[in-house]
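Okay, so here's the structure we're looking at.
In this view, the complex is presented without one of its protein chains, the others remaining in place.
Then we have chain A:
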Amino acid sequence: MRPPSPSIPEKEFTYGALKQNIRLDGRIPLEMRSPTITFGPELGWVECALGKTRVIAYVEGKMVKPTPERPFEGIITIHSEISPMASSEYETGRPSEEEVTITRMLDKAIKRSDAVDKESLCISAGQRVWHIRLTVHFLTDGGNMLDCACLAGIIALRHFRRPEVEVIGEDEVIHSPLERAPVPLAIHHSPYCFTFAFFPDSETSPVLDPSQLEQRLSAGLMSIALNAQKEICVLQKLGGVPQDTDEILRLVKVAVAQAKDLSDLVDAKLREDWEWRRSKVEVI
């Protein structure tokens, strides 16, 4: 079932408020909702929330035979499907336009930007490599699921630890976590995604991290994936709202500043979780 588009009073009110640079949740136009990050008991399981939007990401690793074209590289797959759990507008089996956008954007931002070093996932050339599978579950759609999914995905990859494997002659020996400390994935950089929404009225300034209502009422979206080192991985703009070069550059600068803050937050959270895990081991 397609959701009914926002009612006329909601639409007029939101446009009117945005014109005065007021957002419904009290944010200023270029302000992001502060993310809530919760780690699960397992390594590589993370729940990320941006306001009402909630996404779970988890990473699993298994050993497979590599593809004949790339015998020295591990395999990374990203599974993201929006189930009707997120919102009644999504159906299983029939990917919506938004789902396709999110899947492609995740693929570009996390996989194609070489965030994870694939060669380090090789165990023995042509014989055994790690297959890392990132699954993203969308729990609630409160707008801007893409940024939330991207954030959850990259945190899950950084949080994940794989068991150490040793090659002795022809055999591979997998060391259990009790024997040897599991090793983290080799992460080159952490891309974060930021979405801006543009509105049909050209006087209304674009907003960062649109809520569900703002996203539905927007005329176009622009997503920028970049890391804290100011390297842009993906920039995609959907919808036909012409923008000046200066405007785009201004938004890119905003995203750069946001990426730095977000990266600090993620680092702090990961460190905090690691400290907690260490202290827990000592108690036992």
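Annotations for the structure displayed:
The rule is simple: a contact is a pair of C-beta atoms (placed from the backbone, for glycine too) under 8 Å apart; a residue touches a chain by one contact, two chains touch by 3 or more; residues count from 1.
Convention: contacts and distances are computed from a predicted model.
This complex has a chain not shown, and the name its UniProt record holds, of "Ribosomal RNA-processing protein 40", "Putative GTPase activating protein", "COMM domain-containing protein 3" or "6302_t:CDS:1", is "Ribosomal RNA-processing protein 40". Taking the complete complex into account, A:G16 is the one of A:G16, A:P84 or A:P200 that touches the chain left out.
Where chain A meets the omitted chain, the residues involved are 4-14, 16-17, 20, 22, 24-26.
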